[in-house]
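One chain of protein is taken out of this complex; the other chains stay put.
Note that the chains take the letters A, B and C in the order they are written out, and that residue 1 is the start of every chain.
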Amino acid sequence: MKKMINNSEGIVDEMLKGIVMAHPEYLKRVKGFNVLIRENSPVKGKVALVSGGGSGHEPSHGGYVGKGMLDGAVAGEVFTSPTPDQVFEAIKAVDGGNGVLLVIKNYSGDVMNFEMADEMADMEGIKVEKVIVNDDVAVENSTYTTGRRGVAGTVFVHKIAGAAAEEGRDLEEVKRIAQKVIDHTRTMGMSLGPCIVPDAGKPSFELEEDEIEMGLGIHGEPGTHRTKISSADEVTNYMIDKILEDMPVKPNEEVAVMVNGLGGTPLMELYIVNRKLNELLNEKEVKVAKTFVGNYMTSIEMPGFSITVLKLDEELKRLLNAVADTPAFKQL
Amino acid sequence: MKKMINNSEGIVDEMLKGIVMAHPEYLKRVKGFNVLIRENSPVKGKVALVSGGGSGHEPSHGGYVGKGMLDGAVAGEVFTSPTPDQVFEAIKAVDGGNGVLLVIKNYSGDVMNFEMADEMADMEGIKVEKVIVNDDVAVENSTYTTGRRGVAGTVFVHKIAGAAAEEGRDLEEVKRIAQKVIDHTRTMGMSLGPCIVPDAGKPSFELEEDEIEMGLGIHGEPGTHRTKISSADEVTNYMIDKILEDMPVKPNEEVAVMVNGLGGTPLMELYIVNRKLNELLNEKEVKVAKTFVGNYMTSIEMPGFSITVLKLDEELKRLLNAVADTPAFKQL
Amino acid sequence: MIDKNIFLRIINNLSDSIIENKELLNELDRPIGDSDHGSNMVRGFTEVKKKLENVKESDFSTILKTIAMALISTVGGASGPLYGTSFLKASGAVVGKEELDEKDIIAVYEAVIDGIKYRGKSDKGQKTMLDAIIPAYEAFKACVENGGDLKKASDEAQKAAAEGVEYTKTIIAIKGRASFLGERSIGHADPGATSSYIILKSIASVLNE
Partner (left out) sequence: MIDKNIFLRIINNLSDSIIENKELLNELDRPIGDSDHGSNMVRGFTEVKKKLENVKESDFSTILKTIAMALISTVGGASGPLYGTSFLKASGAVVGKEELDEKDIIAVYEAVIDGIKYRGKSDKGQKTMLDAIIPAYEAFKACVENGGDLKKASDEAQKAAAEGVEYTKTIIAIKGRASFLGERSIGHADPGATSSYIILKSIASVLNE
């Protein structure tokens, strides 16, 4: 394992310190907790948004704390859901009296820990609502199982629900909009190689030089299947097909797309993928109203990427285009 | 070589297409050339900034085309300076009548190709000035040799000179300010592993599991020396010492810092480095007025990072803080 | 009968067993999870050992609650709320007790299983820790009903848990992170079932000392 770190136990704490030192104009840390909140928290009269999860997905989630997106971000150990007391601390620190929306990615751990925090907040009389992001089409959906993972589409939820909260909508409305984003968002990911959880010290899986892992999430867990590497165009084609099979988009409908790097893949390759993605959507006469290319929801240093499609209506489009000012997501 | 590409010849063209498709509100391509210019080029009455170089440093330089930064970016083949005709085309496309400043990184190839373009522009009567960025303290300085490389500090030149041009300063002034940034900027880089130039298909060098390469640039070229890997804190300490040896900063002086990822190193590690960097500067009573952490000037997928220190005065600080709106650098 | 002394030995022993098995649990979590189950559990039980120092003199219920809170606030992941809830429910099942007999242990088992089912919305056959704990409970209860003592019943429980772990290799994961793998989860033992087995084994070994 070759990493620029000091020791694996200190990683999350040192990283959070580094984030706060880099962006004091945006955020601060709740003393004694792995929680980042807006520099001016709590924002009175505004619904607050709290998200989080295991670390290793940077800039998610701390990088999205700021105007127009999150109020608080809770950082667990690497790839490990944060504990309920940490989430509860975030809720208390950001509640401006109008309630708190928890944006949770659909992992048993995240769901249970956030749920317990919700129960704790309930006892203190803080209004809390939850949405659960499950955008990953690689996983088969079923109410009987854990269901689908929450992956890069989560960033769209932060952006759009965050804009709604910034506009002064109430908790119910913000939740409705967040859920609408979730209902309209689908993601598919692939990987060219493993990542290494620092405390485990070993690659999450092994791939041959000519193999890729298709349909994997953001925790180094294996995907749906392993296949021979092919061209960027073929891979992109396969992935967008999977997405559109699951969520058909009609000609002239508008979408936003995100080509998200998992950490180790250079922008060069992401843009090459975006080119093909755009061409394919054009062929289908789908209108791409907005494109995001970059590392938004990573898997430590994993080489690979995901494609996210968000189907837009007027409301979502307007909120997606609203101003945002956070360390990792800015929009003028 | 494991990359999400189609074939190595098409890389630059496909990447540029992907960039334009992602950011049509910011930029467009000069037809038939590997040149990206502002969507509204030429901007009348404004000095225009053109930069560029080999590809493989994304988001440099295309990602910095937009309000408050560059007017044009010329993309060579991967790690290969662009040809004079390409640079000349950029100059012609962005000149709004007030002249063009070329921001060149100090490599023989870049300098010669941009110089030839300058000669071509001269014949057409376009006013052109040049600055040469040479911020890399790893290389020994001397007027007799090629001198120092231009690396991540180039982004500060784009930002600050770009803001000066946006303010309506004339060519001479914009050049003066750009040169001032160069004079006040120093960078040091290190790497944990090689990158692969697609057309070469092989790693740029080989490192043992416990080795790092110190003082290298942004083209996969080996650095000043190879050493055993140590902690993030020790490496950061060594690098900032090298920078401050070369450009002393006194207590209470203000600086901006950039912790720049080379492409394969996750934000997590960059923030851990930033933590130590901040602590060390605090110990020396140097004031960090602004911090940038992220992939600004990369070396394809290389794992590693660089630290840049820019010494600020009132003028530089004001221009650094000015609004910018480009695909990869936004400031509200 | 489990008295205070034995009880504390059990807690210490099972904490140590978890700590010793960090690598194994991380390794098991690699092919079908995210390689952290060992790290998570070790974080938790290291904290448990620390906290235990302060409540050694307290009653069973307080001690179990302290353990629960330590796990809830340090483990994270899926296993944190689940083991945390288990110990919390166990704490509720032993209120006022000074010693624990076979019946008390059965009550503890039932509280634990209820807790996990509630928190995890899960049941047996889904490739989770329940596939070690539920068979262990059933074996324990059956043994006691057939007149077996604590020692004997704990041994039976341990054996059933081991078989439960083996069984998890044969089934598809329905709950937890491994469920994302679908068919590909077959062939691998569940890390949480394994940590449950390690705990039950360590309990049995203290009782057999």
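Operating definition for what follows: a residue touches a chain if its C-beta (ideal position, glycine included) is under 8 Å from a C-beta of that chain, and two chains touch if they have at least 3 such contacts.
Note that the structure is predicted; figures quoted are calculated from it, not measured.
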item: Displayed partners of the chain not shown (whole complex); value: B
item: Contact residue for the chain not shown (choose from B:Pro82, B:Gly99 or B:Gly153); value: B:Pro82
item: Touching the absent chain when the full complex is considered, from B:Ser41, B:Asn98 or B:Asn113; value: B:Asn113
item: Positions on chain B where the hidden chain makes contact; value: 54, 76-85, 107-109, 112-113, 115-116, 136, 138-140, 144-146, 149, 197, 199-200, 202, 204-205, 217, 219-222, 224-225
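As a convention for this text, only the chains that are shown with their structure count from here on.
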item: Chain A and chain B, separation of their C-alpha mean positions in angstrom; value: 29
item: Whole-Å gap separating chain A and chain C, where each centre is the average of the chain's CA atoms; value: 32
item: Distance from the mean Cα position of chain C to that of chain B, given in whole angstrom; value: 55
